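Just below is one structure, and these are the notes that go with it.
A single protein chain has been omitted from the complex, and every remaining protein chain is retained in its original position.
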Amino acid sequence: MVFVQLRQFSNSSIAAGRPGYSLVKPVHHRVRIRKQLLSPRFPELKLPPTDVRSPKYRPFLVRQDRVKEHYHNTLKSDLLLINYQHDQKDVEGPKRRKWDMSSPYHINRPLQKPKGQIVPSPTIRARTWKNVPFFEGVSINCFVEEAKANPAAAIAAQLQIQQITNSKVYPIYAKTNVPTWKLRPGMLMGARTRLTGAPAHQFLSTLTELVLPRARDFRGIRNSAGDQYGNIAFGLSAETVRLFPEIEHNQDSWPNTYGFWLTLHTSAQLDYEARTLLSGLGLPFYGNEKVPLLLRQAQGL
Amino acid sequence: MFGAARTVQKSGANLQFVRTKRIRAGLDPVAQRVVTQLSVISANRKMPKMLKLSKEDFVKHVTVMRAWGVVRKEKKQAEEAQLKQQYESIKEANEDLKHVSQKLFEAANKLEIGKRFPLELRVPTEYPSRSGWFYDYTPRKL
């Protein structure tokens, strides 16, 4: 077992007649014990959701996934070629630095922040056939401001997201207290969900083929959008949401619609690669594009 | 939570006949809409019965899934092998180009930031489009 660790009790305290204590931290606080695995009741709950006997089981390979086929048949080898750079080396991202030990207080002090930033950046690996960027999924986050005064709006937003994505939605609750906005922690504020695999592909093709071409206020995704590491976010307005077929063909039930934010997750290491990939899946982009900071630093520009 | 519940006024001692709005049974329309919405999200009374496979059916299911896994794995391995060959081929070509002409090599290895797939290159559909292949293309004059 991994947890065999010798717990040394202090000898001096025992000698002094006091109860001894261990210098090694006990394990039982850290290892989370899942009681449902210990209990003999409900054996099917212990099965993984991929097992048919599990109540969570849901088949997902119900039809040919054309976005996936397109990626594997056309985009993947193109992306390999586009991202290829000869004699490429890993670009080390700024990491946390060691202290120089010039002061005795440096002993056991947490590592210094990376130079010029607060959190460390990942190392950009050289592109090979093993790390061709792929589309991982979409997160949808719908925060409804009206829900402060009218909590029913948040429920309608939940249903709207469920209808559009055909997935389980989770409620969003306010976390902070902002008296000027009349926002208090615990208020039901909207809905969120995360799609991966075939549902994400289905959602993406609905978006790029039925919704965005008809949206008036949508010019494309801004080239400056992105979190630096290959995840790109953009918003849809309440007007655009009306163009989703599930809502368009059931207008009576939707007097109000709610705009939301989408984050497109890719396995690209930098944003510009993610944009190339997403453009291959049919998403338009506009605006100026910058050379990423990490590459500028690496080239000494 | 959902205020504006109906208020029923009982006027027992009132002899005068007053014409009022008829109060319908049930919730008011706004609350009813919310209840309907919640009923759509909720699993209550909409869940099917759990699958109870017999031993034989379970074995069949496992076999089917394993067969699918084998097919998928073979496909994936073939694809990865091909991608590796392509990578080696690109590498070989660039290594050669580097010795032939440094200038062409640099032009070929420029970082392609802002590279976009054209929007006309669409994800294949299940059936062909009505318009067919676009033959009458004329390049835009600049």
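In this document, chain identifiers A and B correspond to the written order of the chains, with residue numbering beginning at 1 in each.
Following the convention adopted for this analysis, a contact is a pair of C-beta atoms (placed from the backbone, for glycine too) under 8 Å apart; a residue touches a chain by one contact, two chains touch by 3 or more.
Simple rule for what comes next: contacts and distances are computed from a predicted model.
Enquirer: When you check the chain that is not on display against UniProt, which of "MMS19 nucleotide excision repair protein", "E2 ubiquitin-conjugating enzyme", "Palmitoyltransferase" or "Large ribosomal subunit protein mL46" does it turn out to be?
Expert: The chain we cannot see is recorded in UniProt as "Large ribosomal subunit protein mL46".
Enquirer: Among A:Arg34, A:Arg58, A:Lys182 or A:Arg216, single out the residue that touches the unshown chain.
Expert: A:Arg58
Enquirer: Pick out which of A:Ser77, A:Asn131, A:Asn150 or A:Gln297 touches the chain that's been left out of the picture.
Expert: A:Ser77
Enquirer: For chain A, enumerate the residues touching the unshown chain of the complex.
Expert: So the residues of chain A touching the missing chain come out as 52, 57-64, 66, 69-70, 73-74, 77-78, 81-82, 84, 86, 250, 252-253.
Enquirer: Provide the residue numbers of chain B that touch the chain removed from this figure.
Expert: 36-37, 39-40, 43, 45-49, 51, 64, 67-68, 71, 78, 82, 85-86, 89-90, 92-94, 96-97, 100-101, 103-104, 107-110, 112, 115, 117-118, 120-121, 124-130, 132-139
The rule is short, and it goes like this: only the chains that are shown with their structure count from here on.
Enquirer: How many Å are there between the centre of chain A and the centre of chain B, using C-alpha atoms for each centre?
Expert: Their C-alpha centroids are separated by 16 Å.
Enquirer: Under the definition above, what is the set of chain B residues touching chain A in their complex?
Expert: My answer: residues 1-2, 30, 33-34, 37-38, 40-41, 50-51, 53, 58, 61, 68, 79-80, 82-84, 86-87, 90-91, 94-95, 98, 105, 109, 111-117, 119, 121-126.
Enquirer: In the complex, go through chain A and note every residue touching chain B.
Expert: Within the complex, chain A touches chain B at residues 52-53, 55, 57, 61, 66-67, 69-70, 72, 74-78, 80-86, 128-129, 132, 151-152, 155-156, 158-159, 162, 169, 205, 208-209, 223, 272, 275-276, 279-282, 284-285, 289, 291, 295.
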